[in-house]
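Every protein chain except one is present and positioned as in the full complex.
The block that comes next holds subunit A.
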Amino acid sequence: MRNKLRLLCLLPLLILTPGCWDLHDVNSIAFVLGMGIDVPSNPNNAKYKVTFQLAEPIPSHEGPKTQSFVISRDADSVLQAIQLAQASLSRRISLSHLRAVVIGEDIAKRESFQDLINYLLREPDLALQLRLVFVQNAQARDLLDTKEKFEKRPTAALVRMGCFSEQIAIVRTRDFLDFLSDLKSSNGTAYGSRALLPKDENVILRDGAAVFKDWKLVAWLNGDEVLASNWLVEKSQAVVVAKAEENTYTYEVRKKDTTFKPIINGGNPSMLVKVTSEGMVMEEYGEYLDLSNPENIEQMELLFAETIAQQVKTAIEKSQKELKADYLGFHKAFRRHEPEAFKSLNWNEVYPSMPIEVEVECKIKAYGLRK
């Protein structure tokens, strides 16, 4: 009898109390898929312009069309911008499906990256599996408003582009958390993804990279410069175009490996970089060589090795002499192999003048379906 009475008291509680305060009905939520941060329209009134790309729910029987819309708000903080955006929406904003963060060139040059993403690190609703992209010569809002050809939403395009970036050597792909880790480990120096919006074309062009120093954007790298830098930092495939007199040969790199060997000579640090690659000859212009002849193969391997070495040296020179920023990861290699010596160095002062030697070994494993 007592148990029946207890049950009678418990049942109304079970029915009445669930979801009282924290009801999450999916039909009453506005999912933010992408977020952009730019310089505000009026810098005197606000610090940021925050753009939200929101998912637009449509019936499934309607055909493919853009399924998102963007709204922008000027505010002194990201959270304040969310509040302002919420004031014009009939659904509660949720960041649980945020997949891409886009940052405009001007704001990236002006503000520290730590400040820009501070809110994103604290928000519990957010999963940190984000694509991070910096937009050159355009605003983040413009990218989020692009009417993409294949994907229904620009953020979906950014996410998918990141998935096969290993096959493209002119692209730098660095996700949000990896980029932040790079910045933290080097006190503000890192090398992130760039996006461009070519005029009169409704596409997002991902090539090149953004270089950060002291937590702020300092320079852009074009596709060729990224191709050169990626020999040192990425495991992506590469395409090498080598010229010998009037002839041009193309080498598709299938596998590459780069090792760094720090050397300390009488207290002076230097580095030896060894690059090894394996790949196929895929094109010949001019003189067609008989690639079944081992001598020709050896000759081509030397040619490609020289070209790759030149590319790597160009990338190192850009990093050391021009930008004086170690975004290529030499400090990580030094710290890994010589942790005690690394502690005694002021890396920012040592790096620009540190001698770095490059050795390249190239192997041609195949030449496609013609020799």
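Operating definition for what follows: a contact is a pair of C-beta atoms (placed from the backbone, for glycine too) under 8 Å apart; a residue touches a chain by one contact, two chains touch by 3 or more; residues count from 1.
As a working rule, contacts and distances are computed from a predicted model.
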Chain not displayed: protein name in its UniProt record ("ATP-binding protein", "Spore germination protein", "Amino acid/amide ABC transporter membrane protein 1, HAAT family" or "Sarcosine oxidase subunit gamma"): "Spore germination protein"
Candidates A:L89, A:L177 or A:M282 - the one touching the absent chain: A:L177
Contact partner of the left-out chain, one of A:L7, A:A127 or A:I263: A:A127
Of A:K255, A:K321 or A:R336, the one touching the omitted chain in the full complex: A:R336
Absent chain, residues of subunit A that touch it: 17, 20-22, 121, 124, 126-129, 163, 177, 180-181, 184-185, 332, 335-337, 339
